[in-house]
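Worksheet for the structure shown next.
With one protein chain removed, the remaining protein chains of the complex are shown where they sit.
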Amino acid sequence: MGSPRFWSWAALVAGLLYFFLPLVGMFEFSLRARRGEYSFQAYTNVLSDPQFRETFMYSVVVALFTIVLGVLIVAPTAFWVRLKLPKLRPVIEFITLLPLVIPPIVIVFGYIRLYNTSSWLPLTGTAMGTNILLTFGYSVLALPYMYRAVDTGLRTIDVATLTEAAQSMGASWFTIITKLILPNILSAILSGAFLTFAIVIGEYVFAALLNRPGFGPYMVWMGGNKAYEPAALAVIAFGITWACMGVIQLATRLSKHNRVQR
Amino acid sequence: MTDATLAAPAPEPVEVQAPRPRPSRAAALPLKWLGVAPFMLFALLFLIMPTIHIVLGAFQTPEGAFTLRNLQGLAVPQVVRPFMLSIKISVLTAGLGCLFGLILAAAVTKGGLPGWIRDAMLTFSGVASNFAGVPLAFAFIATLGRLGLVTVILKEVFGINLAATGFNLISFLGLTLTYLYFQIPLMILIITPALDGLKREWREAAEILGASGSQYWRMVALPVLWPSLLGTFALLFANSFGAVATAMALTGSSLSIVPIILFAQIRGDVLQDPHLGYAIAFGMIVITGIANLVYIVLRTRAEKWIK
Partner (left out) sequence: MAFLKIEHLEKSFGSTRVVKDFDLEIQKGEFISLLGPSGCGKTTVLRMVAGFETPSSGAIVIDDKDVVALRPNQRNIGMVFQAYALFPNLTVGENVAFGLKIKGVGKDEREARVKEMLTMIGLPDLGNRYPFQLSGGQQQRVALARALAIQPHVLLLDEPLSALDAKIRVSLRTQIREIQRELQITTIFVTHDQEEALSISDRIVVMNGGVAEQVGAPFEIYNRPATRFVAQFVGTLNLIEADVIAPESGTVRIGTTEISLGRPLKPGRVTLACRPEAVSLGLAEGRPLVLHAEIGEVHFLGAVIRVQARAGRTQLSLDTFNRPDTPPPAAGDKVQVSISPADLLVLEA
């Protein structure tokens, strides 16, 4: 038996190979659009495609609405549960974990049947209604991540004590929320927001089954019809994911920095 | 010894229902609960009710009467085979994801590698675990597909014809290889904190008592990690079982796994029986539900040494 360090390096190298080869392969492939030379032709093709711009913008807008909706639903709830209903926490936590257990395709299947044109809430009847339904659906998909992020943020500050202290000094609820709680969990909310963005931007199943012109269905369509453009799309998607995670890292680091200073 | 008595089981604390003034309680309750009402409404409308609708639909005729016919309809080869294939892929990718993820996480946390590698690994895992779906499939096609980078290099540099070895990306093996790309990082993200929870003293105590490294892992570390491992396995299983986009973009619909069958069914073709779709969806819930139930049962058994 060699030293543990040797095996650690061996595992690491194997891991690097597995994780980097597809990235390299994807990038290399995306450069092959012109025969015999490497070029950014595939990227040019993609970026000049009006369909790309439309679907991408559509997904960005839906992602932004999803983030706002998610924050509005999750943050007050997590705060309220920590403050007033700690007994309810297991229940809320269980609900927020359900989207990890129930396959997304089942959830969207339920939407289609529950909110169809002949139902009591015919959301799928209009384009706007379907957009709203999609946004709510994405909020459900992002729920586990958003809730975890915010709840972790709340855990690092002692919500109950802080609130009581502020109340004893005569602070109003508005002041407590805007001056005390929000600044303290801002980085957590940002983390949740960018994670949500990363999940929503390329999502396929919901958008496809609800017939919305999202970036995910566009990518699949490209995959079926073009050779090199899909690889370019994958590189772009990977870049977006990286950027989102980078911002999350930055946000956490900044908040840690703040906390130490305090 | 004075402190020996401390370990004697303390009498069970008796729940005393404090007699509270009724009116104030009645007034306080709804107000408190109002705070979670938006969340509950949201969860009910967009998570719970749709799911229940599917479950009920699985037991109903198109006219709304109770029936078991839909479930019986599952017992045909073109449904059973995809279920078996999906379960096989999910178990395999969850198992391998756990295994490789654990090895990598252990290497960077306990293997004596420089600290920055650990941070880099965690950051990358955050990215890779979210780099699923359509783009991931494209990346693998670009790498191991017919014209992919690795395929080409293997052929031109090493003279190995990947296709001739029987490898096909659009296959069970190919899908497994692709799924692992997000399963392993997910495992790393979840198991790293658990590995950090392993105290150095446990290892040293085991070592000085004569244990080898593998004995320590078998007798102490793995049992301690077991609940986390089980939990992650269940999560990875569900993660893989419900994945549609990756498989769809990778294989079109040539590989019959359950989510792809259901996808086609929802789009309104293939099986020509709308309520069979409910039954398939219900079957998916049951499978992931069972996976989590097994996890919960095993966890309570494995955690008897935790408060």
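Going by the order they are written in, the chains are A and B; count residues from 1 in each one.
Rule of thumb we're sticking to: a contact is a pair of C-beta atoms (placed from the backbone, for glycine too) under 8 Å apart; a residue touches a chain by one contact, two chains touch by 3 or more.
Here the structure is a predicted model, which is why all the values come from computation and not from measurement.
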For the full complex, can you list every visible chain touched by the one that's not shown? B
Of B:Thr61, B:Gln215 or B:Thr300, which sits in contact with the chain we cannot see? B:Gln215
Taking the full complex into account, find the residue in B:Phe66, B:Trp116, B:Phe158 or B:Trp305 that is in contact with the omitted chain. B:Trp305
Out of B:Pro62, B:Pro193 or B:Pro223, which residue would touch the omitted chain in the full complex? B:Pro223
Which residue among B:Ala94, B:Ile141, B:Ala206 or B:Ala245 touches the omitted chain? B:Ala206
Could you pull out which residues of subunit B are in touch with the chain that's been left out? 1-4, 6-7, 199, 201-202, 204-212, 215, 219-220, 223-224, 304-307
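The criterion applied here is as follows: only the chains that are shown with their structure count from here on.
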Between subunit A and subunit B, tell me the centre distance in angstrom, where each centre is the average of that chain's C-alpha atoms. 18
Would you pull the subunit B residues touching subunit A in the complex into a rising list? 32-33, 35-36, 38-39, 42-43, 45-51, 53-54, 57, 100, 103-104, 106-108, 110-113, 117, 123-124, 126-128, 130-131, 133-144, 147-150, 180-181, 184-185, 213, 235, 238-239, 241-242, 244-245, 248-249, 252, 259, 262-263, 266-267, 277, 281, 284-285, 288-289, 292
Across the complex, what residues on subunit A touch subunit B? 1, 4-5, 7-9, 11-12, 15, 18-19, 21-26, 28-30, 72-74, 76-77, 80-81, 84-85, 88, 92, 95, 98-114, 136-137, 139-140, 143, 195, 198-199, 202-205, 208-209, 216, 219-220, 223-224, 230-231, 233-234, 237-238, 241-242, 244-245, 248-249
